[in-house]
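Before anything else, here's the structure in question.
Excluded from the complex is one protein chain; the other protein chains are retained at their positions.
Let's turn to chain A:
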Amino acid sequence: MSKERNKGLSLLGLATAFVLVASACSNGKAGGSDTGTAGTGGAKQEAPLKVSIMTTYYTPEPPGPDNVIVKEFEKRTNTDLDITWVSSNNYRDKLSVTLASGDIPDLVLLDDPFNAQVRTMVAQGAFWDITDVRKDYPNLMKFPDATWNNQKQRDGKNYGVPRVRPVEGGSGFIIREDWLKKLNLPVPQTTEDLYTALKAFKEKNPDGLKPTEVVPFAGATASDHLNNFIHLQNVFTGTHWHWKAINNELVRVDLLPEVREFIVYMKRLYDEKLIPSDFAVLKGSQVSDMVKGGKAGVYENIVENSWEPTEILRKTNPDATFLPLVSLNGFASKDNGSFGMFAIPKKVSEEKMKKLIALLDYGASEEGSDLANYGFEGVHHTVENGIKVSTEQAKKDIVAQQALGQIFLKYDKYLRAWRAGIPNDLYERNKKIIDMREKISVPDPSTGLYSETNLKKGGELDKKIFDLKVKVIMGVKSLEDWDQFVKELKANPDLIKITEELNEAYKARNSKAKG
């Protein structure tokens, strides 16, 4: 009996031994890699400020810890940067786990400062309020007021440093200027002009493409929003995105007759094959392939993007030029001036918080921003006619706005006029377009407004509206169905509640702005 017991015990030992062996050998390995990363920090004379950052990147690879520019940045600011690079594709997932686990880096990029999780955490006091602190930092104060105002949370305070972007030069139409010239067409000013141009591109293609080969207006929808066509809808509604302020009262644009006109217009484009017949399932990269392949006449993008396909097409067709339109029907969109913000968790001391903001302030300075985005002159870029041209070494060392520039970037009104390799004449042209847009552009009146119902039900509602729009455009449903739907939508309790809540927030903000 006791012998049996003994055997039993030894078996139990066997079972646990496996678990122990496995974990022991793994701990050894993990320890090894830990010391590896600690070693790169190195010993310096003064104690550099340790800063952990989490951010996103758009280069094929993120800069490594011993990237020359990161090292130089550390040297100039006396910091020890520990940057967690997360691919933009997975940023949301990673961010929500990081926030939920409570293990928040010193500087964390909140790419959407208004999502539910961030709002809750802000309300709980998880991040530093920097509304008053920022005034001491000259470079941050150069950010446009719109940028700061659009990021204010529900209580009217700023809880992070904006990842600043220009307010002008955002989404708009980009058209083949050389085609217009060859067909003796004026640059479109209205949606009817645009239609005429699209029709002409298809029927009398100046590059000799067959009507079936041309994609007069290349665009795609995403799975749950209009994506490339939202700007066209904006042109019709005269507002940016879903809400329009009419007599100081926010109204969902889909209830307006303008959206119906937009659908009718889109349906005409669709029926006459002026947009891809598979626009509802196309991918963004396929649209970009059409544009770069010289098949597209018009597409939607930011101003600077006009250079990329131009550069490619000019290799075979020296005349090819893409021209960003200033406006259509007198409308241009104004962006909210930022792409998320860097927040600082409350567990960081006040003293360190100020140092972190100083670091971002340096990054927003001429010197810091140039270093992060362009690297060393002569190595990573050369200056030609006052324009910085990146070299091959810059690609090798991953020096780009798409990498470290995601953290450190100064405010530049003409950021969206310039792209690597752009000739001076086009750069100046783009700058003029941005200046002209500035005079007329219209912002999204609902930016940053809080509506709890919208957080819960808004997405579902948006998707429903979007689905029906696409169906009507494709002729699966009729316009009468749309009219019926709008009637129901007007009585939809969720939408009524969202509208009420948004209007309340809208008025509160407006009165604060005046006072």
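Everything below uses one rule, namely that contacts are C-beta pairs under 8 Å (C-beta built on N, C-alpha and C of every residue); 3 or more make two chains touch, one makes a residue touch a chain; residues count from 1.
Operating definition for what follows: contacts and distances are computed from a predicted model.
Missing chain, UniProt protein name, picked from "Cysteine-rich domain-containing protein", "Carbohydrate ABC transporter permease", "Flagellar assembly factor FliW" or "NADH-quinone oxidoreductase, subunit F": "Carbohydrate ABC transporter permease". Set against the missing chain, the residues A:117, A:329 or A:402 yield one that touches it, A:402. Check A:85, A:322 or A:450 against the missing chain and you find that the one touching it is A:85. When the missing chain is restored to the complex, the residue among A:61, A:452 or A:483 that touches it is A:61.
On the side of chain A, the interface with the absent chain consists of residues 4-5, 7-12, 14-15, 17-19, 22-23, 26-27, 29-31, 33-34, 37, 58-62, 64, 84-90, 93-94, 97, 100-101, 103, 111, 165, 170-171, 220, 222-223, 225, 227, 283-286, 288-289, 292-293, 301-302, 305, 308, 339, 402, 419, using the contact rule stated above.
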